[in-house]
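With one protein chain withheld, the remaining protein chains of the complex are depicted in position.
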Amino acid sequence: MAMVCLSDFEAYAKKYLPKIAWDYFAAGADDCTTRDENILAYKRIRFRPRMLQDVSMMDIRTKILGSEISFPVGIAPTGFHQLAWPDGEKSTARAARAMNTCYIASTYSTCTLEEISAAAPGGLRWFQLYIHRNRAASQKLLQRAEALGFQGLVLTADLPYTGKRRDDVRNGFRLPPHMKVKNLEQDFEVCGMSPLDPSVTWNDIYWLRSLTRLPIIIKGILTREDAELAVRHGVQGIIVSNHGGRQLDEGPATIDALVEVVEAVRGRVEVYVDGGIRKGSDVLKALALGAKCVFIGRPALWGLAYKGEEGLQDVLRILQDEFRLSMALAGCASVSEIGQHLVQFSKL
Amino acid sequence: MAMVCLSDFEAYAKKYLPKIAWDYFAAGADDCTTRDENILAYKRIRFRPRMLQDVSMMDIRTKILGSEISFPVGIAPTGFHQLAWPDGEKSTARAARAMNTCYIASTYSTCTLEEISAAAPGGLRWFQLYIHRNRAASQKLLQRAEALGFQGLVLTADLPYTGKRRDDVRNGFRLPPHMKVKNLEQDFEVCGMSPLDPSVTWNDIYWLRSLTRLPIIIKGILTREDAELAVRHGVQGIIVSNHGGRQLDEGPATIDALVEVVEAVRGRVEVYVDGGIRKGSDVLKALALGAKCVFIGRPALWGLAYKGEEGLQDVLRILQDEFRLSMALAGCASVSEIGQHLVQFSKL
Amino acid sequence: MAMVCLSDFEAYAKKYLPKIAWDYFAAGADDCTTRDENILAYKRIRFRPRMLQDVSMMDIRTKILGSEISFPVGIAPTGFHQLAWPDGEKSTARAARAMNTCYIASTYSTCTLEEISAAAPGGLRWFQLYIHRNRAASQKLLQRAEALGFQGLVLTADLPYTGKRRDDVRNGFRLPPHMKVKNLEQDFEVCGMSPLDPSVTWNDIYWLRSLTRLPIIIKGILTREDAELAVRHGVQGIIVSNHGGRQLDEGPATIDALVEVVEAVRGRVEVYVDGGIRKGSDVLKALALGAKCVFIGRPALWGLAYKGEEGLQDVLRILQDEFRLSMALAGCASVSEIGQHLVQFSKL
Partner (left out) sequence: MAMVCLSDFEAYAKKYLPKIAWDYFAAGADDCTTRDENILAYKRIRFRPRMLQDVSMMDIRTKILGSEISFPVGIAPTGFHQLAWPDGEKSTARAARAMNTCYIASTYSTCTLEEISAAAPGGLRWFQLYIHRNRAASQKLLQRAEALGFQGLVLTADLPYTGKRRDDVRNGFRLPPHMKVKNLEQDFEVCGMSPLDPSVTWNDIYWLRSLTRLPIIIKGILTREDAELAVRHGVQGIIVSNHGGRQLDEGPATIDALVEVVEAVRGRVEVYVDGGIRKGSDVLKALALGAKCVFIGRPALWGLAYKGEEGLQDVLRILQDEFRLSMALAGCASVSEIGQHLVQFSKL
């Protein structure tokens, strides 16, 4: 079977992963409306391609928070990579480094931050943090990340409680006994998400600020009001995200929310987006609407499920080729030429 | 089979109820367009969730006409509960009391008002009235309800004649011989709805007013004009309803009609809505658009069909949990924080 | 099998008619887009029903060009009724008279005008005319109709050539040898529509005017511009029609076109509509948007195919009952109370 586009990897993963793992990765909250809308919303955006531009020399590199990456696609934080591939997050880290892009490691990794760092020294990595009721544990974790050379702290804002993912409830999902949420001192029970602190507020960004010199990126913003608050509380970046449709169902598709967030932010901080990226042209649309970079979640897991770090590199390489091609066909030779003039929202 | 969401109960009821009973409960008028629109219209509403609010202490209680209920979901009036479960409305009353919410008992109950009251003393109940040609019978019925401690009188306004429900016609639907519309003196023939008075007008609200001290809630309002008339005629509450799509097909979905009714009412009386509620987040949407409380019809019957009062409690508990979770994920810790800023209508 | 709604008759006809006859009646031009849009467009119109009106005494009669009919549904001109039932248009005439409504007999009837008249003396009938190249033949035909007591002349304006109905081409449709287009002197070949005159213009209405004292109703108008021209050329009525979607595919649905025609006509002549009527509530919508009466085409043929005149009466009676019920449920006790306030166009 030729792996030609990302849905080939999806089909592979669906076929070969254990059902309980596939269901966990695929899950959306409730009716999965938002999970699916993330994808459909891209389809409602039309390009306005420009012809006869010199696109013989393509430059698809960009920078995020000052670090150059080979193209504007990073790896979003997702949990439990060992469910997809035995080496888990170590493979993810290696693939990201090989492709010269950014990997956001999740609090809920099945490898320790130290293992991840050791697997791919020198790779560009950010660390994703959930604030736990045990604040000391969170502080220790983020300071470990900083010490290990992680270059950004991603605070997830949309999970005071875990969304209701019906299949996980039906399956009674929990990690197999030989896997652990290794970054947390004591073993971690997935179904009772009790360790997370639902009382976190904007002021806790000041608390984080006091603990680390890393840039803070807030993940899970969907409205202009929260974007404004994020900027005012001093974050360096915003990831427009609805957690892959796994938290509040029937919120906006991320590409739709991106528009209002970018407008509110007015260039004061970098804005990224995740959710629904399935083709290189989706990346182009996100950049045209103001994202500095996108992050992929499920497609990275499909790549891992296919062939570990090699499979994830395949996924990234396909996205890279498709992105470069769609840029060229739209008339852009470098990322700096991408702008809102390239897209329009379909009236349908 | 795990009962995870309301459609699990629907599937159960469809599988285990006699076809004639399922068809009766499921029926919509004509093409069932409005019945289905009630559900689809919720899907066109998008949340605008707010992040980093302290949602560690959730308060989902509310009050309707001064009575506190555990969360803003009551039981809408539906007929013939014995078709779903042998104990019929007695089970409904017990479940509603157990969950500390309001049950609107229908004129067309298969238990008497006295049996309902005795089954769950002290529960919050309203009585739903159809005005019959025999006005004395209607008067007697409502005064029995008042004497039994029912705390509200719900006048159904949208049934001068019964809507055309094709499956009921095909099935020749009527109650099995061992069931009766017990609240009415003489036996009651379902298919010839002749006892109902199609000459009822707004002035009859004054007549009802003269008969009872109970608050009067009018059910079946779908336009701003009728909402204004209802307020002017002195009702205490309005239930925006299209009778579950069982009367005039191709009227508005209730959640759409709610918007204009709430606007017209301008807070002068409480506004409720029924029709199409299938998830806790639907409740949140209805409240965000101005409903004080919602009422569920068919889902209550599915719960009864599953396990009587226990099954109905399961349904209510799922809705309660989902509602609490969606509130938290939208950034609201109490019902008073819910407002129109939480939603937007999708352009699709 | 119970005949509960019009689609029951459609299913019956599809099952029992010879394929070539079913295909001919069902045919739309090209992709059948407009044929289907006629129906779908009704679904995009929502009622705004009003409650607590006294609807105990329902009056659904109306008048068209001064003649009272029992309810605002007549029989549109369609050809070749013997394909549906042996007695052909004689049965149609009898059913229309029995139900006290108007029947528009087609030029392309398989019974003569004399046979039609004799079958149901005293019935309200209009005659539909195609203008032929042989003008004398057309003149003779219309004067026969006038002499026989037909009370209106319906000029079909949308058939300079016959639309392309793919199934008819595939089937090589023509009348079986024992049927004739009896109103025309010489036998009539259906597939080569050569006798029709494609040079007819608005001035020919003056020519018709000079030949008859009957009111002239023009059928096939879809734009405000043509509506204005029709009024200026002195017609007494306009039937908004796209020939059941059998002529130019991808024109407007008739209920959509009705709005602009009614607006242009400003009450100067009566406006009717055909196409897509499948339920009593469709009739209510058409009247709310300004039609004085609707005409049914295919449903009448299904009724004939079911049981001849008895079947057509069944169809009319169902529409009548549904129309009366939907009027009552919308809060109207008589046709004069129906108005535009009852409907709104869905934004979907």
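First chain written, first letter: the chains are A, B and C, and each begins at residue 1.
One rule holds in what follows: contacts are C-beta pairs under 8 Å (C-beta built on N, C-alpha and C of every residue); 3 or more make two chains touch, one makes a residue touch a chain.
Values in this document were obtained by computation on a predicted structure and should not be read as measured data.
The absent chain, not drawn in this view, touches the displayed chains A, C throughout the complex. Checked against the full complex, the candidates C:D54, C:E115, C:E146 or C:D204 give a single residue touching the omitted chain, namely C:D204. Considering C:G28, C:P77, C:G123 or C:G220, the position touching the chain not shown turns out to be C:G220 (whole complex). The omitted chain makes contact with just one of the residues C:R166, C:R268 or C:R317: C:R166. Hidden from this view is one chain, which touches subunit C at 30-31, 33, 44, 157-158, 160-161, 163-164, 166, 169-170, 197-202, 204, 218, 220-223, 225-226, 229, 247-252. Where subunit A meets the chain that is not shown, the touching residues are 2, 4-5, 43, 45-56, 279, 281, 285, 321-322, 325-326, 328-330, 348.
Here is the rule we use: only the chains that are shown with their structure count from here on.
Here the chain at the heart of the structure, going by C-alpha means, is B.
Homomeric contact subunit B/subunit C: same residue numbering on both sides for under half of the interface positions. Chain centres here are C-alpha means, and the one lying farthest from subunit C is A.
Rotating subunit A by 90 degrees superposes its CA atoms on those of subunit B, with the angle stated to the nearest 5. Averaging Cα coordinates per chain places subunit B and subunit C 42 Å apart.
Shared interface positions of subunit B, defined as residues touching 2 or more other chains, are absent.
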